[in-house]
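Next up is a structure, given as structure tokens.
The complex is shown incomplete by one protein chain, all other protein chains being positioned as in the whole.
Read from first to last, the chains carry the letters A, B, C, D and E; within each, the first residue is number 1.
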């Protein structure tokens, strides 16, 4: 008994969606079969962390439909705590389709059906401060604040709760242009999260949008990031993962 | 040369969607693979009519995306005139999923992702009066007026254009409860189409909603339908198809 | 917080296996593709009970392999408590194949790879008496005591723990001839469970084996079942489910 | 109205076939599943040209069978004018199978079922001179003249019609040895087309067959090609596409 | 050693083909995937007989291609003697496609690519008289004599060889109209085989063609069949199998 930790080590907040992956490559107009998966940047982090042995929990809203149940059971099956997930009866679960190898060979592109999805209905009441009591890391990406006005407020409250419990903020800028009106809106919204981040994941493309700065060295110099914490600002090949201790790469 | 009739015999107006059919039966949460098809009540009529040898054309808006191109090419491939189809850059193509044999064995249920779809952006400018010049039948269902306020106006203009060119109105009541606020809204919106119909497809369920009348004989007696035209009001087993010449079934 | 009931309402004990279902009917020699599922008589009960709103838990041993992880995550995903499941590093997870429609059309047959599986390593230490503290029903079938000598002892201890906590024993005779040396062994082993059962599931085939009695009325008369409890002894068409209150069906 | 160009910019003549692509690599004896596609060198050109915004039309004969209807609808769906396609009731639609990665890894080989196909029944009556009135390019390959005696005559008439309407001849030598009795027959038949070509696609292998000349520079020098027109005679890596303006590559 | 019977009990002669079965029902134009099988009326008999414990052998010509190798290995794998099968380098292996449930629900239709196939090249040299030395039954259908002039001669020689070795002739009329010029040709060609048959499989449709007689009783009365042998002339529901001992069904 009592094996399961009451409160998780790592908490994620965001949208988890059903992904329909084209079985054959080429433009979707010619694809006949699609394979269902579960996917979402923040959800993936909570699952990976769990596989490594830490406890984790995920906060979101899902549609009260079969796809919502699928995602709920998938997260629960992976051992992620789902006690903070709500089923929203007013909006569907977000989904998207993956087109493979077209128009650019070897690259994928994405078609979303997420506008007005259940996750965009996230609101401040979905965040319970006590849930962060034992958490060491709260992971958020730049996608969640872009989902809706109420999702932005929810993100801010979650950050505040994390800070109140000395839980570190892990933030991945993850700017998806189709989700924003313009670069200015993205900048204005996301910079406050960057400034509060303890661990940061980003890349050059996002940095250029956020700082309006194309010179990498200058970007690192001016990055709005408190030196007393861990930080990341480096693109590693094709991979988005990066981590940089302040001063380490600079003379 | 010149084989293709400039203007179609039969015209349809409505939404055509991409259907994702579960490859295996059961709740969608457990389905892994889905097969893509094209489907839509009014589009199906234009395709079937074409296969029987008449010319036909379809009026709609599609998303400017791969699924829109798929539907456009599918209709064109079947020989349906697509000259009146517009690609809308502000909204996605509507899609839906089919769950088979669950919860009721042998029955299917449907999950829509069509709210705010390209077809809901249909407006009066999409209807060209000259397009009806040679048409003998204009086919409409109760789905199209339910898509949006502008789609309702588009439906009305199309009926007016048809009447101006002595083209018969074929109307299928096809009431989909999830698309309507309440029965009253459906009744108020659809009765004018029923009253103008020259050919009518309906069934008892729809009749009960439209007339608030459960007695079949009374329903036929009171059906708001001009006796000088063909009419239909009879359910034929599971099939929705029905046709009734005035007076024929009554003493 | 604290939504999850610490101790389950319903507890199952037994083997859960990976099922490989032939995608096409006919003899397995001609089948090319197989589809993976999770299955097991007792596990299915804990999942169904969970879907109806009760809490449930499952006790077993799984191989420390990918198939074991699959089953663990599947149960957990369905909301079944998995705190009592152990991974056994000395034995593989049991699996089986389903052949469809051959040699008897419309019927399935089964090929097991379960001999020496992890579940056959179940032993008395796997049963924690406190786990039954809040349980209302403990479900067991005649399969588990047949798996091995230690699995039989485990079954007996679990029944004793249930009885100690006033938890009812639900027993499904479920005699699988390939798992038993002979009918005598099955009878000697299973009758004590039947005698202690509060709820009983059985059918004529099993009754004939257990009582050596082919006359249904006599079988009911002589059934070794305490009248102060619920009981079942009736075959319902093809279905194995049956329930009979003492005296109800008899004059 | 009137959007569709009456007569196409680009015209293709040849055979379009149903391709059955092995789903798994290896010798066809071991392949269980095949995926249907539409394919044909000249048809592909008319489809690609159409996707780039020009109008195009295709001339062929198809079997009056399901595969013929499939190909007809596919071309029509892609927007290619099909008014000149005839269904032949005396011969089947040509088909072929693709074996992948065997015997040479990374390469495909082909099994044809095209002998006596509907396209081999093409005859001069299938070419309507007026159809070329607005055409800018007529595309032909060395496959079509190889299909049958009547297909050769059809090819010649089509070239004459093109020339009469100042439509350029685009010719791809495309010598498929299995379709010819011997190299001499291919040479005698194809050289006249090469000599009349305005745009030429070829490669070294075909050049060696047509000119009996292995030296590239000599081949270019002696190529039977009128210098006042565009020309091509160069292999570009693995790709067959080549284009060479007279004198450009020579000092 | 020496377990394999040198000469078979049952011999079949005919065409075995690769069957491509539509994975989904409906017109082939809409089918994307096809599943490969081996099939042929006479080959099926040799395989079934083998599964029942008798030895059997099959005589045919296959294309010297992957499909030919597939069929050769399939027969050999089933234990059928393949020593009399020749690979023909001048003609392809016959194939066909199965369309399911269209246009008649529940019924299949077939598209052949067998004209000029390797089996149509069968000739008298393919029949070795000694091969029939131990045979008890030689099975032939009305398909083989219809394949070509040389296949007809081959069939006749095989019947003669069988008769010489006191091997019974099992003949299934199996008239496939597309393989015959007209009913007269079928009648003239097949009646001699019927007259020599010891075991006959036929049905009413074939009987009407062969005898020009629609009255069943009269057909049985006049059937050109030697009374000293087993005979069959009865349709059993949808199944083609029939067997009738002379005089048994008649007063």
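FYI, a contact is a pair of C-beta atoms (placed from the backbone, for glycine too) under 8 Å apart; a residue touches a chain by one contact, two chains touch by 3 or more.
Small disclaimer: the values here were computed from a predicted structure and weren't measured.
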Which listed residue, C:32, C:108, C:129 or C:164, touches the chain dropped from view?
C:32
Determine which one of E:73, E:150 or E:187 touches the chain that has been left out.
E:73
In the complete complex, the non-displayed chain touches which residues of chain C?
20, 23, 27-36, 65-67, 69-70, 73, 92, 95, 99, 111, 113, 115-116
Counting contacts across the full complex, list the positions on chain E that touch the omitted chain.
1-4, 6-7, 73-74, 76-79, 83, 128, 130-131
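Convention: only the chains that are shown with their structure count from here on.
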Sorted by label, the chains bordering both chain B and chain D are none
So if I look at the partners of chain C and the partners of chain D, which chains show up in both lists?
none
Between chain A and chain B, two touching copies, which fits better, same or different residues at the interface, with half of the numbers shared as the threshold?
same
Could you put a whole-Å number on the gap between the CA centroids of chain A and chain E?
65
Between chain D and chain E, what is the gap in Å from one C-alpha centre to the other?
40
Per the centroid of Cα atoms for each chain, what is the distance between chain C and chain E, given in Å?
51
Two-or-more-chain contact residues of chain E, please, as numbers and ranges.
32, 35
